[in-house]
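Here the structure is laid out as structure tokens; the discussion comes afterwards.
Presenting chain A:
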Amino acid sequence: MSRAAWFLCLWLVLADAALDDIPAAAVAVATATATSLRLLEPGTSRRSLRAIFQLAFLFLYHSIVAGVDVARRAIDPRLPLRPGFVTYPTRLPGGQRRNVFTTLTSLLPGTVPTGEENGQIVYHCLDVGQPVVAELAAEEGALVRALYND
Partner candidate 1 sequence: MLPPAPALVTTAGGFLLVLSIVAPVAGVLLEFALGERYVRPVVSTVIPVGLAIAAAVLVLLPRSDGHLVYLLGAWPPPLGVALRADGLSAVMLATTAVVICAVAIFAATDFRPQSVEARTPFAFWILLLAIWGALNTIFVAGDLFTLYVALELLTFAAVPLVSLDGRAETLRAALRYLLFALLGSVFYLMGTALLYGLYGTLDIVLLSHRVSAEPGALIAAALMTSGLLAKTALFPLHLWLPPAHAGAPAAASAILSGLVVKGSFFIVVRLWFYVLPALPGFTAAQFLATLGAGAILVGSIVALRQERLKLLVAYSTLAQIGYLFLLFPLALDASGRLETGQALAGGLIQAISHATAKAAMFMAVGSIYAGLGHDRITGISGAARALPLSVMTFALAGFALMGIQPGGASLAKELLLQETARTGQWWWAGVLQVGGMFTAAYVVLVLAHALSPPDRPVALAARPPRGSGLAALALALCSLFLGLLPWEPYLPIPYALESKLFGVEALVKLLVTVLGGVALAILLSPWPHPLAGTVARRDLKTVPGPFRRACLGFGSLVERGDHVLRQWPAAGICMLAVALLLAASMFGAN
Partner candidate 2 sequence: MSAVTVFGLYAAAAVGLGLYGLITTPQPLRKIIAFNLLGSGVFLLFGIVGRRGAAAGFGNDPVPQALVITGVVVAFSATALAIALLLRLFQIAGSTTLNSRAAASPRSDPSGN
Partner candidate 3 sequence: MSIATVFEIALAVVVLGLAIWTIAVPDTYSATVGFIAYGLLVALIWVRLDAVDVALTEAAIGGGLGGVVLLGAAARLRGTEAMTMERPSLIVRLSAAALSASIAAALAVAILLPPNPAPTLAPDVVSNAGATGMANPVTNVLMAFRAMDTMLEKVVLLLAIVGVWSLASDQAWGGRPGPRHQADPNGVLAFLARLLPPAGIVVGIYILWTGADHPGGAFQGGAVLASMWLLVIMAGLVDTPPVRSRWLRLVLVAGPGLFLVVGLGGLCFGSAFLAYPAAFAKPLILSIEAAMLLTIATTLGLLLAGAPERSAER
């Protein structure tokens, strides 16, 4: 149900609310919801709205920092890079949750997940001197509080 609401929101954003649109909107929302349910089983864990906002805020803040960081390094004439790999031992179970986590973190400062080894996520960093693991842990905490609070 909540998904249908999301798709309805998307439709309204795209197409505006008009009476004539009702059949198309119904078809679109119904098809999208059915597809979504088929592709992705609904989760069971509780979500906390406040924590989601916190996460979103943290995420936005981090992505700005990330962008500034990359920009600084790119424009700096000395090109201060110390690229390398860092492995991060996550507590999240594989699959859905870990995907959400890696997707989020791929937008964060100086880290790109490049795959998994032995249940740990391998990150590529622009600067291995930074406290990457600590930041990732903070992010993971926020994510768990927001979506997977069970």
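Here are a few things to note about the model shown:
One rule holds in what follows: a residue touches a chain if its C-beta (ideal position, glycine included) is under 8 Å from a C-beta of that chain, and two chains touch if they have at least 3 such contacts; residues count from 1.
Basis for inclusion: all candidates are chains of the complex that A comes from, given by their letters.
Note that the structure is a prediction, hence the values are computed from the model and not measured.
Every candidate listed (1, 2 or 3) is part of this complex; the one in touch with chain A, counting any copy, is 3. Listed in rising order, the residues of chain A touching candidate 3 in the complex are 3, 7, 10-11, 14-15, 21, 24, 27-29, 31-33, 35-36, 39-40, 94-96, 98-100, 102-103.
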